[in-house]
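Excluded from the complex is one protein chain; the other protein chains are retained at their positions.
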Amino acid sequence: MGLAESLPFVRTRVRRKLIICNRIDGHWGWYEFIAVLGGKVLPDPEKIGVSSDDLLKMYKAMVLTRVLDRYILRLQRMGKVALYAESLGEEAVEVGVTQALQPRDVVFPTYRELGIYLTRGVPVAEILDRMTCTVDDPLKGHEFAIFGDKRFNIVPAPTPVSTQIPLAVGYAMAAKLKGEKMVVLTIFGDGATSKGDFHEGLNFASVHKPPVVFVCRNNQYAISTHISKQTGSSTIAQKAVAYGLEGVRVDGNDVLAVYLTTKAAVDRIREGAPPVLIEALTYRMGAHTTSDDPKRYRTEDETQSWAKLDPVSRMRDYLISKGVMDEEADSVLRSEVEREVAAEVEKVLQKSGPDPLVIFEDVYSDPPWTVLEQMEELKRMIGIQRVVRR
Amino acid sequence: MGLAESLPFVRTRVRRKLIICNRIDGHWGWYEFIAVLGGKVLPDPEKIGVSSDDLLKMYKAMVLTRVLDRYILRLQRMGKVALYAESLGEEAVEVGVTQALQPRDVVFPTYRELGIYLTRGVPVAEILDRMTCTVDDPLKGHEFAIFGDKRFNIVPAPTPVSTQIPLAVGYAMAAKLKGEKMVVLTIFGDGATSKGDFHEGLNFASVHKPPVVFVCRNNQYAISTHISKQTGSSTIAQKAVAYGLEGVRVDGNDVLAVYLTTKAAVDRIREGAPPVLIEALTYRMGAHTTSDDPKRYRTEDETQSWAKLDPVSRMRDYLISKGVMDEEADSVLRSEVEREVAAEVEKVLQKSGPDPLVIFEDVYSDPPWTVLEQMEELKRMIGIQRVVRR
Amino acid sequence: MTVMTFAKAINDALRYEMRRDERVVVLGEDIGVNGGVFRCTEHLLAEFGPSRVIDTPLSESAIIGVAIGMAMNGLRPIAEIQFSDFIYGGFEQLVSNLAKVRYRSASHYFAPVVVRTPVGGGVRGGMYHSQSPEAYFAHTAGLKVIIPSTPSDAKGLLLSSIRNDDPVIFFEPKRLYHSMKEDVPEGEHTVPLGKARLVREGDDVSVITYGATVYDSLEAAERAAQEGVSVEVLDLRSLVPYDWDAISKSVKKTGRPVIVHEAPRTAGFGAEIAATIAEREIYSLEAPIIRVTGYDTPYPLVHERLYLPNPDRILEAVRRSIGQ
Partner (left out) sequence: MTVMTFAKAINDALRYEMRRDERVVVLGEDIGVNGGVFRCTEHLLAEFGPSRVIDTPLSESAIIGVAIGMAMNGLRPIAEIQFSDFIYGGFEQLVSNLAKVRYRSASHYFAPVVVRTPVGGGVRGGMYHSQSPEAYFAHTAGLKVIIPSTPSDAKGLLLSSIRNDDPVIFFEPKRLYHSMKEDVPEGEHTVPLGKARLVREGDDVSVITYGATVYDSLEAAERAAQEGVSVEVLDLRSLVPYDWDAISKSVKKTGRPVIVHEAPRTAGFGAEIAATIAEREIYSLEAPIIRVTGYDTPYPLVHERLYLPNPDRILEAVRRSIGQ
């Protein structure tokens, strides 16, 4: 049974008919574009088997992501953050995939994944320490934009796109070898699928079948490059065919579709099923990063048409229409989140940065004499330095 | 219309039913394993539209390939050839694809492609010069096993597998830009399809659609690695789906199937059709190279079962059964080929090797002073050298 | 003459050569409609169209590989790698094909590709937007390696690189793109590959450098002058081939070489310069050969000014060289 078939309630929820190819061996499947929040009549929470708690948790994570994202952008404009890749419009993918995981499952994200960290329960303060590189930054100011923390099983991303994919495969192979029941999830952009490491990673996984799920956050752009210039295939999901793996395409602006599909995949993989490629079709509403100007390469019209599919509003409308929350509860939630984030931002602005000698930390467990000598050299230099620090 | 459909006579020639996936956009096709020399009743030459001349030309090229291949192996054992990758069993692919090309078309082969050179009309003497690195070696002894010569539009292969694929794509893009009606053909092994450059090359081509045809010579092994450990997909052809390109699978031990399929693809591509991936299923009857011992990793039984599908015998039987040649003509042909090759081998053994200073040739068009000085250093050294030359 | 930034000078060179020679094409990520993330290819798409200004998929190996294939078929492709930190995905194509196509084919084929790529730090770019990988390419026989430090040299060296029949890795110090401007000749303007530029004459110490640290070296030289020490500053501009005559001349004069680059010290290109001086000009030396370089760590986001060979560090080396 294909993944979409295992989710009967979504099969009628076809918003756009996009056909993709699934299993090669045995027979062909015709799969819909998996969506829950798409039709005229939306399914009740009981029907899709998601508790109110979980629905609210996902909604809250999306709201928090949206709010914190805006604050980090402001901090960047203030010069407190070196560079930032915003999540605006892509919250449903980030929150939905993460909600499908257990805490022991390990995530290999990219540099644009705020919703993942928040859904995993990383405190806002820690993320702000990270983005502004304070003395409490869990990654000690070594790099910008990315986040990671072993306590949350989040592995900090390499900036070279797609190169975390083989790492995720290896991590999962080790888990399999050690008999751990963990699933590894790696997420990457549409641009990443053009790189050799996407291919080598998925192909390797197709032979060794470790517990890994591949999620493509297809926001249709790689900086300025539209997906039509990225690949000749009309979906990313069909790329799974090259490896004899199952590929599915979901509405990435529909947190329930993302969650349910990922959960179905993860549950199967945890029981030994082969890896799956999930394509979540979404749209980057903001700029690529704080260094980018999207007006150079796409129209306001296009962006506006996607604004109508805003993932936060769609979930909000669903929750209200199904009576899971009312307008007032929503307002309270939003202002609480706003307040919480603002308070943390205030605090982080008071903090100092890391010691200069962090430059030499975490290069080796057992550093060569050359590195140790250079550290001494810098120590000496700091005395006579005129250059501005941090 | 898919490639297989454009070859009506072969659609009934299904030797093994292997279904692969073709076009994604629009509709799905079910394609057969394309074979001509497979069924109980073989089609007449007129039906498949191949002249007797061409049939005999292909047969002769296969025989020549087989004979010369054996001689080069012997030369290697004599120490006259550094390393050699034999073509035994794969002659039909090499000859068939090349026969489908025009002389202006450009080939990017691998290190195992003797049949391509011979079908293109490269003199036996030149190939022997190349393999034994004589003073007349067109590649001046710079590398072993590979062959190339611009006069024959054959580009010498890089040993790192798959890395010629993006080059072929670029070559074809330049042709398109310049308005040349040339087609570029690149051929590679099954192992090569696991590498990033296969993926990046095909994906690039899927966007820009230059006149290039990709042929995978799937001999089922990459040294000792069986195709089942190479990829989770059950065919190579289906990998075309990842790029929205057409992929077909042909019987690679059937020179007519290879020829007709490649010709159909090349003819279309010359008129502007998108690139195609052709998988030719064959078997490496010999060792990987002269450094390999296949007994370590596969059974005699397996090899023997493939011997029954020997591409040279199949073509021979076809030609005789259809009256294109008789047994006697075949004997004459074989002994002529044997004599010709033996004579050239005799000659090449008399030749000396290249000048030591070839080491410094062909590094730059305009060498840095460092290289020129090193050349002078070697000139000086040669006087006082005790080491053995060549 | 027009005042141009470094980025504008690159843009000007590309446009000029694309008009002059229809074999020239540019390809890379975001270089077309977006004009390049540093705007070096701005307006080219509009003028030359999508078959000569090619937005590519995100695949460094294919960008280099496709450029090689184009060059083998008679074009003059200029491939842009968005940051040199991402060039490693194309490393196999660079080392195994670009550097070796001519050798492997005994000159039946050759690949006059220029790979343009931003290099170096100083823009708060962190680990993956600040690296200086030039030594990898200098060690790869078959490639030429160029790194200009002024807008005028950027244009002149880029034109020479495009016209050269050998592959060139062309590094553009990214912190100069928009900060550095000067008069640049309009139209035809070439600077020969392999010739250093004597940026400042001096008698006591020779600072040998290239790229953005030319300016840090100049600042250190100014400050040294105030202390009564006369520092010569040599901008190599070209690493392969490098201008040994210019180095040798300077070292003969001062006897005190200080080599400066941003890349990590161990096995950096500075080692090559030092080694060659130690082989050929040892008898001219009056002091140890000092290197001032990035440290042997990944490039840090915080405290990058301490990591970089800043004027303080260069000045300290100058003082050490003259025995203070």
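To keep things simple, chains are lettered A, B and C as they appear, and every chain counts its residues starting from 1.
By our rule, a residue touches a chain if its C-beta (ideal position, glycine included) is under 8 Å from a C-beta of that chain, and two chains touch if they have at least 3 such contacts.
All values derive from a computational prediction rather than experimental measurement.
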| item | value |
| --- | --- |
| Chains on display which the left-out chain touches in the complete complex | A, B, C |
| Full-complex contact with the absent chain, from B:L7, B:A85, B:I127 or B:V161 | B:V161 |
| Identified contact with the non-displayed chain, of B:L56, B:A82, B:A273 or B:L333 | B:A82 |
| Missing-chain contacts mapped onto subunit A | 106, 137-140, 142-143, 146, 148-150, 155-156, 158-160, 163-178, 196-197, 200-201, 203-204, 207-208, 361-366, 368-371 |
| Hidden partner chain, residues of subunit B it touches | 82-83, 133, 140-144, 158-163, 191-192, 194-197, 222-225, 229-231, 291-292, 296-297, 353-354, 356, 358-360, 363, 368, 370-371, 374-375, 378, 381-382, 384-390 |
| Residues from subunit C at the interface with the omitted partner, ascending | 85, 88-89, 91-92, 95-96, 99-100, 103-104, 127-128, 135-136, 138-139, 141-142, 240, 263-264, 266-272, 274-275, 277-280, 282-283, 285, 287-291, 295-298 |
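Just so we're on the same page, only the chains that are shown with their structure count from here on.
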| item | value |
| --- | --- |
| Chain whose Cα centroid lies at the greatest distance from that of subunit C | B |
| Gap in Å, rounded to a whole number, between the CA centres of subunit C and subunit B | 40 |
| Where subunit A and subunit C are represented by their mean Cα positions, the distance between them in whole Å | 36 |
| Residue numbers of subunit C (touch at least two other chains) | 56-57, 59, 61-62, 89 |
| In subunit A, residues with contacts to at least two other chains | 194-197, 229-231 |
